[in-house]
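In this view, the complex is presented without one of its protein chains, the others remaining in place.
Letters A and B name the chains as they come in the text, with residue numbers starting at 1 for each one.
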Amino acid sequence: MVSGPVLWLVVVYLGSLALLITSAFFRLDDFTGKSTSEWTLANLDEAFTTGAYRTLVVRSVLIAAAATATCIAVALPVAFYISRLARPWAKRGLVVALTIPLWAGYLVKAYALRAIFEPGGANGGGFLNSVFGGSPGFGYTATIVTLAYLWFPYMLLPVYTGFERLPDSLLDASGDLGAGTLRTFRSVIFPLLIPSIAAGSIFTFSLSLGDYITVKVVGGTTQMIGNIIERTLLAPNQPLAAAFTLWPISIMVVYLVVMSRLGAFKNL
Amino acid sequence: MQLSRTSRWSLRTITYLTIGLVYLPLAIVLVLSFNDSNALVWPPRGFTTHWWSTLADVESAREALATSARIGLVAMLIAVVLGSLLAFGLQRFEFFGKNAVSFLAVLPIALPGIVTGVALRNTFVRFGWDLGYLSVVVGHATFCIVVVYNNVVARLRRMSPNLREASADLGAQPWQTFRYVTWPLMRSAVAAGAILAFALSFDEVVVTTFTAGAGVSTLPQWILNNFSRPNVLPYVTVVATIVMIISLPIAWLAQRLSDGPRER
Partner (left out) sequence: MKRARKVFTLSAVALLTLAACGGDDEGGSSSDLPKELGEGEGAVNLVAWAGYVEDGSTDPAVDWVTSFEEETGCEVNVKIGNTSDEMVELMQSGEYDAVSASGDATLRLIAGGDVAPVNTDLIPNYADVFDDLKNKPWNSVDGVAYGVPHGRGANVLAYNSEAGPAPTSIKDMFDPASPWAGQISVYDSPIYIADAAIYLMATQPELGITDPYALDADQFAAAIEALKTQESIVGQYWSLYTDQQASLESGSITLGTSWQVIVNLASANAPAIMATKAEDGATGWSDTWMISSKAKHPNCAYKWLNHIISPQANAGVAEWFGEAPSNSKSCDLTADPNHCSTYHAGETEYWENVYYWTTPTEKCLDGRDAKCIPYTEWVNAWNELRA
């Protein structure tokens, strides 16, 4: 009863993934741009052994990690404040205020951030440029900040929930035992929050890793793994694009396993 | 817990600074919706209410809004039914491979949208299914289900099994227990998940790009296409502002629902 309809969708989704992975093993006809039925490992070879692509993947992982770290660094103090220090009647309002941007539209936010980071030039322009006289311009900084901005609510919500679940008694006990704020945070709060942080990071990391639109909008000439997948798919070279997707798939599977060890699934 | 004055002050500052920074880009969008120019660049060139006053005439905007709303509602409904069933089934029954299923259930959101989009498109094209509304709905449903599932599972976990046992002890049939005990405690999580699922579907662009047919244009696609149409582009800021305003009460409601029934 329960499994029937669920299974159908699982088959559609997982089946599609399986099809995608197998399609990476077919050779592309050079001239027509279509997949043939010849088996080959050339696509996987190209995707996994070419130095330039490995650098690309490492770069994407680092950018995604940096964006995630930024989200964590901002979410922790903010969630702490809202959960423990804000007036009770204001708490929900503050959380809502920080999650409203989720509704503002991904593309619109990305282009707004582009207007902020625009380096301008001879004709001025750009928000940071106008206000501060300069801007980091389009590149890694802009990409990491934009990604962190876009996915911040996904980190804030689980971390906030995590803080709400922390029993006051633990914190009081820590204080009674003579620990200062920072020590309490490091030894009591943070370890208990790891599952929430892990849960939030699944969203921020995967959304950042696979993103190709943000990088095109604010990243200047930077490319991430999502760009190479899109570019290859539109080449058109579907088998090679499928081979490239094996990178984020394997990275995320490993990431999910690690996060699950950290307790993320008990805390989604 | 006692916190020093500096700690309190820094935390408060960080929080309000964050809120300010979070709204900065949105404020820029609002300002640009009154911009007398057809490029999304700062600083604004002049003031005009032209975009706001003529929005009603832009047929493509209306169609895109309607398409997104339709697809969002259908995806949400599918997600509510299938997501709750999945959460309920997994929570209630122990079986071999349960962890694997939870793991797999997270994949649609954990894997980048481009992977899902490419995979689904590949399947649809290979089996000759026409790309159109249905293909987009299927794509959206996959990640919407995860969202509802997460919310419901989190709530079910917080529910004490004592209540169910007590209900059974008092002689209730399983469906009665569900209807009178479990469901009332669960439904706000389902609702919160449903709202979040709708929000995700409404704003989704990557999977949609790969699974939509030639005639389907959701709101995010309309926005994306307008970056090639300088004369329609400014309407994007107006539409975005309107959506944001409408979403205020909805976001509030979603947060209220996910806080759940007051714990005893």
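Keep this in mind: a contact is a pair of C-beta atoms (placed from the backbone, for glycine too) under 8 Å apart; a residue touches a chain by one contact, two chains touch by 3 or more.
Treat the numbers as computed from the prediction; the structure is a model and nothing was measured.
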Could you tell me which of the visible chains the hidden chain touches? A, B
Absent-chain contact - pick from B:Leu21, B:Ala39, B:Ala66 or B:Ile246: B:Ala39
Hidden partner chain, residues of chain A it touches: 3, 7, 10-11, 14-15, 18-19, 22-23, 28, 30-37, 46, 50, 52-53, 55-56, 118-126, 137, 220-221, 223, 227-228, 231-237
To test your reading of the contact rule: which positions on chain B touch the chain that is missing from view? 37, 39-41, 60, 93, 95-97, 125-126, 131, 213-215, 225-232
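Everything that follows uses one rule, which is that only the chains that are shown with their structure count from here on.
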CA centroid of chain A to CA centroid of chain B, Å: 16
Please name which positions on chain A make contact with chain B in the complex. 2-3, 5-6, 9-10, 12-17, 19-20, 23, 74, 77-78, 80-82, 84-86, 92, 94-109, 111-116, 118, 124-127, 130, 149, 152, 168, 171-172, 174-175, 180-181, 184, 202-203, 206-207, 209-213, 226, 229-230, 233, 238, 241-242, 245, 248-249, 252, 255-256, 260, 265-268
Enumerate the contact residues on chain B facing chain A in the complex. 1-4, 7-8, 10-12, 14-15, 18-19, 21-26, 28-29, 32, 40-43, 81-82, 85-86, 88-89, 99, 102-104, 106-116, 118-120, 122-123, 126, 138, 141-142, 145, 150, 153-154, 157, 199, 203, 205-206, 219-220, 223-224, 227, 236-237, 240, 243-244, 247-248, 250-252, 255-256, 259
